[in-house]
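Every protein chain but one is kept in place in this view of the complex.
Our next item is chain A:
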């Protein structure tokens, strides 16, 4: 018996950059879903305006012929059209601005206290992650470095320039706070699927709140020029079911292989 939902097994979410990719990666957080929806809203008006402008432009070019239309019109005033061409763009701007500001301010709103805090510290040219919610003294409970796996060490099926040795393990469907900073030069912690891009500035702690809604592995790359190997400092976030999170963190000291 063929079940309709089996079709979904063939669809894997796009959580990493694809060759010749045109659109966004699939959303894994409400923020990214909001960004994608805003993009669709704006794109609609964009197409309207594009078609309108192209139509007028092509039409004008087509009819501007010394024999076909020997006498061009010379209109310099037109109250009605001037009013209309002021009002309509204002309306369109308003329709674009309303969802845009709604998203912008809702992204900053911290509605719920986060459940865990993860620190991402940028170095040249790797990331260090600290999970310090659990220690009772000043030594960190869990700190590890996350280096890119070089191309010659990749296994079959892994992504070039995107895989790392130790991934950031987070519980899915949990409000997180991620504190991003740097130990040397500015970097930027970016994971497109989660709608996150946060600059890592030395001497400053930048906070982002995310809620990853589905399990999966999400890839991103350093987004602020930081030296020779700026292109080789990726970020991999692995969202696991909440009940598995504890054991994964406890086992984090065991080095992870490429594909769990």
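Going forward, a contact is a pair of C-beta atoms (placed from the backbone, for glycine too) under 8 Å apart; a residue touches a chain by one contact, two chains touch by 3 or more; residues count from 1.
Methods note: contacts and distances are computed from a predicted model.
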| item | value |
| --- | --- |
| Per UniProt, the name of the complex member that is left out, chosen from "Cytochrome c oxidase subunit", "Kynurenine--oxoglutarate transaminase 3", "thioredoxin-disulfide reductase (NADPH)" or "AP-3 complex subunit delta-1" | "Cytochrome c oxidase subunit" |
| Given A:58, A:97, A:112 or A:231, the one touching the chain that is not displayed | A:112 |
| Absent chain, residues of chain A that touch it | 5, 8-9, 108, 110, 112-117, 119, 121, 130, 132-136, 138-143, 171, 173-175, 177, 179, 181, 183, 198, 203-208, 211, 213-217, 238, 240-247, 249-250, 253, 260 |
